[in-house]
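All protein chains but one are shown at their positions in the complex.
Letters A, B and C mark the chains as written, and numbering starts fresh at 1 in each.
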Amino acid sequence: MLETLVTGALLSVIGIYCVIAKKNLVKKMIGLGIFTNFIHLMLISTGFREGGIAPIIIRENVGFFAAYSVDPLPQALVLTSIVIQLSVTALGLSIAILAFRHFNTLDTEKMNKLKG
Amino acid sequence: MDVIIRTVTKGIFPFILLLGFSIIFHGHLTPGGSFPGGAVVASGFALVAVAFGLKGAEKLISEETVHLVEGLVALMLAGLILYESFVRKYVGLGGGFFGMWSSPTVLSLNVAGGLMVMSALVLIVFLVVRE
Amino acid sequence: MNKKIIVLCLMLALFFALVIGVFSLPSFSAWESKDVSRYYMDNSLEKTGSSSVVSAIVWDFRGFDTMGEETVLFTATAGILTLMAVGFRRRK
Partner (left out) sequence: MLEYLITILIVSAFLMLAVRRDFIAIAAILLSFFMILALFFQSQIIVVRYGGWTPPFGIVWEVDKLNAFIGLIIAGMASLVTIYSIKCIKERRHRFYTLLCLMTTGLLGVCLTGDIFNMYVFFEILSISSYGLVAFFLDKNAIEGAFKYLVMGSLGSSLLLLGIAILYGLTGTLNFADLALKVSHSREFMIALGLIIGGFCLKAAIVPFHMWKPDAIEGTPIPMGALFSTATAALGVYGILRLLFVFGMLQLNLMLIILGTITMLAGALLALVQINVKRMLAYSGISQVGYVVMAIGFGTSAGFAAGLYHILNNALIKGLLFMAIGCVIYITGKENLDEMGIRNRTLLVCTGIGVLSMAGVPPLNGFVSKWLIFMASWEISPLLTVLAITASAITLAYGLKIFSSLFFAQKRAEGKIPTTMLVPVIILTILCVIIGVFPQLGLAVVEPAVNALLNQNQYITAALGGG
């Protein structure tokens, strides 16, 4: 549990650094993806359970399933959130393609408003 | 692309589709479901688009077909989800647990969602490859 | 170059602050108090027939969320159609 949280802190810092400091549009999108992955990690770690099993009922564990399984609700939420993240990334990358067509570069230093 | 990739694609494409639809249809029994399965199917079409170019991929599934699938599936999803899960009401639970027909609601919604994800991703891949 | 170093230092500070914050965080709520997911685990098999609890939540208990999620996917498709379809014709 603790190592998950430390990894999460590391991921969030890398993500924010990527978004703020990198000058390349695609790298900014990658940073955004890393940051979102940190949040997915946090969300799924709220369902953590010591020695838990996957939330799938099979014939062998019908009766005592709920006593051992991990929390299924955060997994469902993460599933939804991943699709949303995919949509945002797809739209962002297509905007980056259009920006490349206008400016012939992906460098924010050579654009007007995206500086800094 | 060169001949090796084309040949491998021809051989492997049906199996990718099979795997994807198997994941979709077993969504209520095993891990996975609509989104992973739909993504696998779409990746099969993306592979064809890479190997044979956009022309080859559009022979398999044209953009109009994708639009049509998306619209129909959307109507189906809206109907299924919004109106008090009528499958559960009128079909009920079909037979014993742990079987293919144990959960008609989740099965039908999984298929609809999988087709939706597939069509959306195929459309995105087509549009970006066309650039 | 100077700016980059400043940002890097800030990020390191943020990282250590987060780690310290993590160590002082009390654990999340006890397992027994999560009656919502408890309800899902107990009733998934009888009420929806699905043996994968996550699928049952995604498509049945919280199906409206998933409807919204598919709409998000469709929105992204519509946005990319708006952005991309024109450029193709203009270039031709």
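A few comments on the model shown:
By our rule, contacts are C-beta pairs under 8 Å (C-beta built on N, C-alpha and C of every residue); 3 or more make two chains touch, one makes a residue touch a chain.
Quick caveat: nothing in here was measured; it's all calculated off a predicted structure.
Touch, as defined at the top, links the missing chain to these shown chains in the whole complex: A, B, C. The missing chain lies against chain A, touching residues 19, 25, 28, 32, 35-36, 39, 42-43, 46, 73-74, 77, 80-81, 84, 87-88, 91-92, 95-96, 98-99, 102-103, 111-114.
Touching the omitted chain from chain C are residues 25-26, 28-29, 33-37, 39-40, 60-65, 67-69, 71-72, 74-76, 78-79, 81-83, 86-87.
Residue-level contact of chain B with the missing chain is found at 67-68, 70-71, 74-75, 78, 81-85.
We take it that only the chains that are shown with their structure count from here on.
Between the CA-based centres of chain A and chain C the separation comes to 7 Å, rounded to the whole angstrom. We define each chain's centre as the mean of its Cα atoms; on that basis chain B and chain C are separated by 22 Å. Taken residue by residue, chain A touches two or more other chains at 56, 58, 79, 83, 90, 94, 97, whereas all remaining positions touch fewer. In chain B, the positions touching at least two other chains are 30-31, 98, 117, 124, 127-128, 131.
Contact residues of chain B toward chain A in the complex are 30-31, 35, 98, 117, 124, 127-128, 131.
Across the complex, chain A meets chain C through its residues 1-2, 5-6, 8-10, 12-13, 16-17, 20-21, 46-47, 49, 55-58, 62, 65-66, 69, 71-73, 75-76, 79-80, 83-84, 86-88, 90-91, 94-95, 97-98, 101. On chain C, the positions that touch chain A within their shared complex are 3-4, 7-8, 11-12, 14-15, 18-19, 22-23, 25, 27-28, 31, 34, 36-38, 40-42, 44-45, 51-54, 57-58, 62, 65-66, 69, 72-73, 75-76, 79-80, 83-84, 87.
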